[in-house]
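Supplied in structure tokens, the structure appears directly below.
All protein chains of the complex are present and in place, except for one that has been dropped.
Let's look at subunit A:
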Amino acid sequence: MKSIHFIVNGKERTVVCPPAKTLLDVLREDLGLTASKECCGKGECGSCSVLINKEVVCSCLVLAGQAENQVITTCEGVGLSPNLDVIQESFIAEGATQCGYCTPGIIVSAKAFLDEIDTVPSVDEIKTALGGNLCRCTGYTKIIKAVQTAATKKISKPETIG
């Protein structure tokens, strides 16, 4: 067991756990942040996506010891009701979620993608950015629409983005 310190969603957190425990399990079990989901457990589905230092990664393949002292953002950190991020509002407005299992991972990936760009992305650019996130319900059309809507809102009102 090791005492491991991170900054999660802006808060300093310390957990005591085996260093080879995955970051995903630490987030869910030790910190009670259950937005990030385990699905494939091998980096193929993106349900566990979180940001480490603003880069989107699969938390199921990061060991807790490797994330020590890093800045981690989960879907809860992107926004929680009533302070939702523009990307989350767009997902609701476009109905871009069905069972919801993949949604937190997609929100996190989309957040990282939108933070990197300052134009409204094309469908192909969105597909590339979200290529690592699988959804088995909606067929992606609404998800892509939601990302475009969020990008449009973000560009027209940049001051609203936190």
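Going forward, a residue touches a chain if its C-beta (ideal position, glycine included) is under 8 Å from a C-beta of that chain, and two chains touch if they have at least 3 such contacts; residues count from 1.
Keep in mind that, in the parts below, contacts and distances are computed from a predicted model.
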Identity of the absent chain, which is to be given by its UniProt protein name, from "C-type cytochrome", "Urea ABC transporter permease subunit UrtB", "FAD-binding PCMH-type domain-containing protein" or "Cell wall polymerase": "FAD-binding PCMH-type domain-containing protein"
Residue in contact with the excluded chain [from A:39, A:61 or A:84]: A:61
Hidden partner interface residues of subunit A, rising order: 2, 18-22, 41-44, 46, 49, 55-58, 60-63, 65-66, 68, 109, 112-113, 127-134
